[in-house]
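A single protein chain has been omitted from the complex, and every remaining protein chain is retained in its original position.
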Amino acid sequence: MGIEVCRAVDAAEDLELVAMVDQGDWLFNVSDVGAEVVVDFTTPDAVMDNLHWCIEQGINVVVGTSGFTEQRLDRVRGWLSHKPGVGVVIAPNFGIGAVLMMQFAAKAARYFESVEIVEQHHPKKVDAPSGTAAHTARLIAQARAEAGRGAVPDATTDEVPGARGADIDGVRVHAVRATGLVAHQEVLFGTTGETLTIRHDSYDRASFMPGVLLAVRSVPQRPGLTVGIDSLLG
Amino acid sequence: MGIEVCRAVDAAEDLELVAMVDQGDWLFNVSDVGAEVVVDFTTPDAVMDNLHWCIEQGINVVVGTSGFTEQRLDRVRGWLSHKPGVGVVIAPNFGIGAVLMMQFAAKAARYFESVEIVEQHHPKKVDAPSGTAAHTARLIAQARAEAGRGAVPDATTDEVPGARGADIDGVRVHAVRATGLVAHQEVLFGTTGETLTIRHDSYDRASFMPGVLLAVRSVPQRPGLTVGIDSLLG
Amino acid sequence: MGIEVCRAVDAAEDLELVAMVDQGDWLFNVSDVGAEVVVDFTTPDAVMDNLHWCIEQGINVVVGTSGFTEQRLDRVRGWLSHKPGVGVVIAPNFGIGAVLMMQFAAKAARYFESVEIVEQHHPKKVDAPSGTAAHTARLIAQARAEAGRGAVPDATTDEVPGARGADIDGVRVHAVRATGLVAHQEVLFGTTGETLTIRHDSYDRASFMPGVLLAVRSVPQRPGLTVGIDSLLG
Partner (left out) sequence: MGIEVCRAVDAAEDLELVAMVDQGDWLFNVSDVGAEVVVDFTTPDAVMDNLHWCIEQGINVVVGTSGFTEQRLDRVRGWLSHKPGVGVVIAPNFGIGAVLMMQFAAKAARYFESVEIVEQHHPKKVDAPSGTAAHTARLIAQARAEAGRGAVPDATTDEVPGARGADIDGVRVHAVRATGLVAHQEVLFGTTGETLTIRHDSYDRASFMPGVLLAVRSVPQRPGLTVGIDSLLG
């Protein structure tokens, strides 16, 4: 991922790549060359030290490294409280498409009687449904509850076990697995006489780059800690 | 359905509507006006007498009435054995789209490593999956077995119950229910680097008409009993 | 439409149908029975008198009648300026799905490099593309311009005329026509490694009812004139 980020930054006309830091390299050169933003795709072991150092130097940071517990986020907030001008964006998922899909789904959930999720992945995936599908289902369930919507209509009385999918907070989720697929998700909303479908197809890890660049461009204007790229999207 | 069939025959340039017979009417006028084909959408109680009478009169019949057991089909075969020139087509489903979907699915099944079915219906449906989806799954399972294909690949070890759908003869089938939907089915085939999807959308009972007209046009050239419109399609 | 609205209001648990007024009936009984909201699906000839009378009586109005020019809207605003507590919602389209599709499309337009629209309708439609598709394209073009996005990438040099669709403000729009279709639209967004698709399927005029009910529930809290149901959707 690190190399792909460097390439993407380098290819963007409004951004300049001033340093590439690999495992074992010192971070000093990052500040020497006047970096305004550091992008960290390292490991849970290394990321906290990197973050602390960058914040102390007054450099904004975009973090794609995993493993951020609420406790770790609190430590980052503590460091930032002493550096009010510095911004940090930490995101578990930089896919703009996936994040917009969830935003749109949460909004549409209030207006439709029915909703179901069908996610489709390659057959080497061990969990079903995907984490994104389960998370989308929970966002939808919460939006329905806030809008005072009850259970979705369903007259099924004669079911071959599993046909109606998994029940995640009252939202049915179906997981399709097939060779050839990469990572896809469809959220189907229905009301009298019409349906609205939001579909996301991810073909490639490169799909994270536009979200990383969005974060790089946004973080200097966002002092403090931002978790997820959701709030960067309008 | 009877009235819709009359309208469809009347609207077809190459067919002529010579009589409409409702409950309580005599069938005599059908033969008086020289009908070559009778279309029967009546009830399980009435259909056998109608069939017997038509076959005796040497009139071909297209039957959309339900309730044909193997026993009933044998009785029809018996009557036809005495009238070698007469043709009878009895079909549980006249939807050309659904029948082609099943034919294509059975053929593709031999060449793809993975296959799953997603059917989508209105939420008043009581059975899940639909009869058509279960039937398609069985056709696919049979075609895979004949082609020597083993189980579809699936690494799932961590499943929320139901996420992976119903198992029909080794084929996973997912049933979506939502207000606004009518009757839809998607069969997804996957192999290395590609997928092939066959989708059928039925919006209206009128979708049966092209299949009824196909049967009406075909039955004079098909003496004996034909079950299903499958063999009429190429 | 009038009858369908009456049915939908009658079926809603939180609403009460207090009067049905047909052509030639007096509106007096509407105020006699204490109506809080009047729904007007009449004709361009009748609607202005109805509106004037209702506003004078202090009754809120939801209008689905067509033919509202900017001039007519100004007259309604004038009447409302004397009755600050009264709300009027006038909408050319009460389909929640279509309106959300356009809102989501306008938002996603800022974040994706590519976008195209494919609309699908029955073959009796005389205009191509549909008004909704052209309107969506314009909203997308405006959002792209505001986000500083240039032209979509397109290396086509060898085109069979028409293959790349109609150009509406720089957005390519494709119109599919086929028997069996009703009214469908798909907006496809693409960026590196991923696509996001928003699809709306309308099967039935009944699809307007949830939007009408939303307007009926919202209008008492929205004094003044509201054009379109867009702003009622969150």
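Residue numbering begins at 1 within each chain, and the chains themselves are lettered A, B and C in the order written.
The rule we apply is simple: a residue touches a chain if its C-beta (ideal position, glycine included) is under 8 Å from a C-beta of that chain, and two chains touch if they have at least 3 such contacts.
Remember, predicted model here, so these are calculated numbers, not experimental data.
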Which one, B:Ser31, B:Gln57, B:Thr156 or B:Thr191, makes contact with the chain that was left out?
-> B:Thr191
Chain not shown: contacting residue from C:Asn50, C:Gln103 or C:Thr192 | C:Thr192
Considering the whole complex rather than only what is displayed, give the residues of chain C touching the chain that is not shown.
-> 112-116, 118, 120, 123-129, 134, 152-168, 172-181, 188-195
Hidden partner chain, residues of chain A it touches | 180, 182, 201, 203, 207
List the chain B residues touching the unshown chain?
-> 95-98, 100-101, 104, 107-108, 110-113, 189, 191-210, 214, 233-234
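What we mean here is this: only the chains that are shown with their structure count from here on.
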Type of chain A:chain B copy interface by residue overlap (half), same or different | same
Turning angle required so that chain A lies on chain C, C-alpha fit (0 to 180°, nearest 5) | 180
Based on CA centres, what chain would you say lies at the far end from chain A?
-> B
Between the Cα centroids of chain B and chain C the separation in whole angstrom comes to 39
With chain centres taken as the means of their Cα atoms, state the distance from chain A to chain C in Å.
-> 32
If you average the CA atoms of chain A and of chain B, how far apart do the two points sit, in angstrom?
-> 45
Multi-chain contact sites of chain A, meaning residues that touch two or more partners | 112-113, 189, 191-195
